[in-house]
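One structure is given below, represented as structure tokens, and several questions about it will come after.
Heads up, one of the protein chains got dropped from this complex, but the rest are sitting where they should.
This part shows chain A:
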């Protein structure tokens, strides 16, 4: 269940980022996210070969946002989950809980039967204790720190780091 949740969080968050910052990448986003979930390192490494027989011979490399968005979203999720253990002891991590609730609610809206049964089977005690609403400043700051660190590690420029982190945080605030 944890892995599914991580995938769903990563893909949904990254998709929102791509929708807002690089909508031209949407046609390939499904394939990109699938490749990322299968082998993140390989996706982020990219492919070097550019002189294949019957290829176009074009070496122009496009700075894609999708791999970075996926990587940052996954890092945010991992960071939140790692801290969740401490947070539960202290009374629960509100950010993670809010996210879980949001995904369940959206699944219910989409009418998927399997998803509709999910709340009863997936940690009902945690889900029941979660509250929804906008992130607090402290939570937002924590997410921002994680996202920035990961984006810089990926070698993005400062402008793109700023845009990407802002879009990540905004996506977490969205209610849809």
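Observations
Here is the rule we go by: a residue touches a chain if its C-beta (ideal position, glycine included) is under 8 Å from a C-beta of that chain, and two chains touch if they have at least 3 such contacts; residues count from 1.
Criterion: contacts and distances are computed from a predicted model.
Only one of "Zn-dependent protease with chaperone function", "Molybdopterin synthase catalytic subunit", "Cytochrome bo(3) ubiquinol oxidase subunit 3" or "Peptide/nickel transport system ATP-binding protein" fits the UniProt record of the hidden chain, and that name is "Zn-dependent protease with chaperone function". Touching residues on chain A toward the chain that is not drawn are 22-28, 30-32, 34-36, 38, 42-43, 46-47, 50-64, 66.
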